[in-house]
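Written out below as C-alpha cells is the structure these notes cover.
Apart from one protein chain that is not included, each protein chain of the complex appears where it belongs.
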Amino acid sequence: MDGITPQLIGLQLFTGLALGAVYVLLAVGLSLIFGMLTVVNFAHGAFFMVGAYAGYALYRIVPNFWLCLVLVPVVVGLFGMLVERTLVRPLYGRGVDYPLLLTFGLAYVMIETVRIVFGKQGMPVDAPALLEGSANILVGKFPLYRLFVIGVTVALLIGLWLFIEKTSFGLIVRAGARDPQIVRILGIDVGRVWLIVFGLGTGVAGLAGFLAAPVQGISPEMGGSVLTVAFVVTVVGGMGSLVGAVVAGILIGIVESMAVLFVPEAAKVSMFVIMVLVLLVRPQGLFGRAGLMN
Amino acid sequence: MTYLALLAGAACIACASAPCAAAGMPPAPIRIGLPVPLTGPYGAEAQDQVRNATLAVREFNDSGGLDGRKAELLVRDDRLNPAEAATRALELIDKDHVHFIVGSLSAATQLAVNNVIRQRKVPYISISQSDAINEAADFSRYTFHESLNPHMTAQAVGRYVFRKGMRVAFLTADYAYGQEMTRGFTRVAREVGAQVVGEIRHPLGAVDYSPFLPRLMAMHPDVLVFNNFGRDNQISIKQAAEFGMKDDMKFVVPVLTYTSRVAAGARVYDGVVGGSGYYWGIESTTPSARVLNERYRRAYDGGLPSDYGSMAYSAVKSLLMAVKAAGSSDAEKVVDALANERYDTYKGMQFYRACDHQSVQSVLVIQSKAAPPGSRDLFTVLHVAPASTGALRSCAELGHKLPH
Partner (left out) sequence: MNAHTDVLHGAAPPRRLFERIRSHRVLASVLVLLALPWIVPNGSVAVNILVYGLYGVGFNLVFGYMGMLSFGHAAFFGIGAYCAGILVAQAGLPWWIALPAAVLAAAVLALATGLLAIRTRGIYFAMVTLALSQCVYFLVYQFPRSGGENGLRGVNVAEVRLPGLRIDLLDPTATYLAFLAVVALALLALSRVLESPFGGAVEAIRENEARARACGYHVEHTKLMAFVLSGGLCGLAGALDAIHLSNVAIESLHYETSGLVVMICLLGGMGTFFGPFVGAALFLLVQDVFSLWTEHWQLYVGALFMFFVLFFPKGVWGTILEKTHGR
C-alpha cells in the first residue's frame, strides 16, 4: 500500500476526530430527544441540512460567520420546537413507532421544500478567511477549519455537560431520561421540558450542519447519508446516553477514517459491522440502560 | 348502378391506401418516449435535455414532418432509479405505444431501459455516458449510443494533456464509471509514454478527501486526474485546492460539465482541464453549432444549450432524420437507416459504428475560466479531437464477433 506512513496514520486519526465531532453533535441531539421524549427523530438529518442552508441564507443577510455560528442553532432550534408542539406532541401515547414514522415523512417534506426554495443543485460554501489554511500539528499539516470544528464540539459538550449536571433544568432532563413517568407524577410540566429538549437537540443538529458546510458544501441530500451514521453512533453508544454518544461518535469517526485508509470499499460498511458486534454483546449499546425500550 | 358502385368502390380503395387527410383524421403521430431524471440531483441536466429534445421535435414538425405525420415527445421522469426507468419504458411501449425511445442519464438507468427495449424490438438511443452499453452482452440491433463514452473522453483529454515522461496520478471513484475512466487514461498514458505513478480509490459519495490527498501529494505527480463525477468531483477538487495541490500539479477531469462548473464556482474549477461533448462556444468554428445555438436562443429567451442538453437534441434529430430517410416509422427500416446515417446535427459529422452502434464524434478539450456571475462564457476550448473510430475500444475488445 503506497504512501502509508506513521505521520499519515496520525493525520488520519485527527481527520477521524474531526469527522467524529460532527457525528457526536448529531448523536447527542438524537440521544437527548430519545432519552427525554422516547421519540426516534428520523428528520434529524433534515435538520442538519436545514442548519447548513440556514447558515447560507443568514450569511447573505448578516455576513459575519461568528454571528451566524450563534444564530443558526437558535433558528433551527426554534423550528424544531414548532415541529414538536404541532406535529410530535399529538402523537404522545401512541407508541414509539408513530413519531418515528411522522418524522420520516417530515424529512421528505423538509428536503423538498429546501429544493424548491434553494434549487436542487447544491452550492459551495467557504470557510471564513481566518480559518483557511492549515496548522502544523505534530504529525503534519492539518486544515485549520477542521481543528476549529473539533474545538467547537468540545466547547459545546462542556456547555451541555454543565447545563445538564449543574442546572435544575438539567436535573429534570436527567430524571426524565431515567424515568419519564415519575417526573410527570412529581408534577413537573413535562410538556415544556420536551419542547426545550427537542429544540435543543435539533438546534445542535443544525449547528453540526452549519459547521460541516465549508468542508463538504451544501446540497438538499446532505442529510441522508449522515442520518444513517448518526443512528449507528447513537445506537452503539446507547440511546439516551450522552456519554455513549460522545464515545461512540469518536470511535466510529476514527474507525471510518482508518478504514478509508486501508480498505476504502469497506469504509461505509465498517460502522455497521461495529454496530452489529456491539449489539451482539450488549444489546442496549455501550452505555445504554437495559430495558429503556419497554 | 353497378358502374357507380364500381366507381365508389375504387375511390374507397384509393382512399384507404393513401393518407386520408381529406377524411379529416390526422395521421398517426410518430411517438418518441423520453425518460429522464427530472427529480433527483441531475434534474437541471434533465430539464435541459427536455428543452433540447422539444426543440428538435418542433423543427421536424415545422418542416412538414414525415409526409404530414408529426412527431410527438412523451417526457417521463425516471427518478434516476433503474427500476423506475424500466417501469417507464414498459409504460411507454405498452400503454403509450411509442415508436422509439431516447433517454436516460445514468449508466444503470440506460441499461435497464435497454434491456426492456431489446426484448420488445423498440429502437432506443441512449444519451448516457457509459462504456457498458457498447459491450456485446448488452448490445442489440435496436440499441444506439449517441453520447460520448468514458473511453473516448479519456482518449481525447489524455492525448492532449499527457506527454512522454510525465508523472500521472489518479483519484478514482470506486464504481464502474470511475474505473472505466481510469482504464481509458491508463491506456493513453502507456501509448504516449507517460508514467502512471499511482491510483487511489475513494468510496462513491465521499465528502472527506483528506485521507487520500496527502498520499497523492507524496507521489509527486505532474498531473492529477480526478476520475469521479458530479458532487464527488466538485468536493474533491475543492479540497485538493485547499491542500495547496494546484500549485504543484495540473488538475484534469475526464468530463467537465456545465452544471458542475456553475455549482462549484470559478475558483474551484480555475485552471482545470476536462473533456466535453459540446460547448456553445464552438459556434465560431462549427456552422451546425451556430444554427443550434441560434434556434435555442430564439426558443428559450436567449439561453444556450448545455453539454447534456445538446446530446438529447442530437439524438432526437438524428432519429427523425433516419425516419425521414426510411420513409416510415417502422422499427426495422429506421434501425437500418440509423445504422447507415451520417449526420451533422450540432458539432460536425457523426455516424454510428457498425458493431456497437456507438456514435463516432468529436470530443472537446476545455478549460474552465473565471467569468462574471451570470455569464455563459465559462470555458476556453483548447482542442477539438476529431471524430475517429480510433478513439473507441475495438469491436473485438468489446466482445463483438466480426462482422457485426
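Order as written gives the chain letters A and B; numbering starts at 1 within each chain.
Throughout what follows, a contact is a pair of C-beta atoms (placed from the backbone, for glycine too) under 8 Å apart; a residue touches a chain by one contact, two chains touch by 3 or more.
These numbers were taken from a predicted model, which means no experiment stands behind them.
Trainee: For the chain left out of this view, which of A:Asp97, A:Glu132 or A:Glu165 touches it?
Mentor: A:Asp97
Trainee: Pick from B:Ile30, B:Ala53, B:Val98 or B:Ala132: which residue touches the chain that isn't shown?
Mentor: Of all options in B:Ile30, B:Ala53, B:Val98 or B:Ala132, contact with the hidden chain holds for B:Ala132.
Trainee: Hey, which of A:Pro63, A:Gly105 or A:Gly159 is the one touching the hidden chain?
Mentor: Spelled out, the listed residue whose C-beta touches the missing chain is A:Gly105.
Trainee: Considering the whole complex rather than only what is displayed, give the residues of chain A touching the chain that is not shown.
Mentor: Output for chain A: 34, 40, 87, 90-91, 94, 96-98, 100-102, 104-109, 111-113, 115-116, 228, 231-232, 235, 239, 265-266, 268-269, 272-273, 275-276, 279-280, 283-285, 293.
Trainee: On chain B, what residues meet the omitted chain?
Mentor: 38-39, 43, 77, 79, 81-83, 86-87, 90-91, 94-95, 107-108, 111-112, 114-116, 119-120, 130, 132, 137-138, 175-176, 204
Here is the rule we go by: only the chains that are shown with their structure count from here on.
Trainee: What residues on chain A touch chain B, complex-wise?
Mentor: Residue positions touching the partner: 2-4, 8, 11-12, 15, 19, 120-124, 132, 134, 140, 143, 146, 215-217, 219, 221-222, 225, 257, 260-261, 264-265, 267-268.
Trainee: Quick one: which bits of chain B touch chain A in the complex? Just the residue numbers, please.
Mentor: Per the stated touch rule, the residues are 40-41, 43-44, 174, 198, 201-203, 205-208, 210-212, 214-215, 218-219, 231, 234-235, 238-239, 242-243, 259, 262-265, 268.
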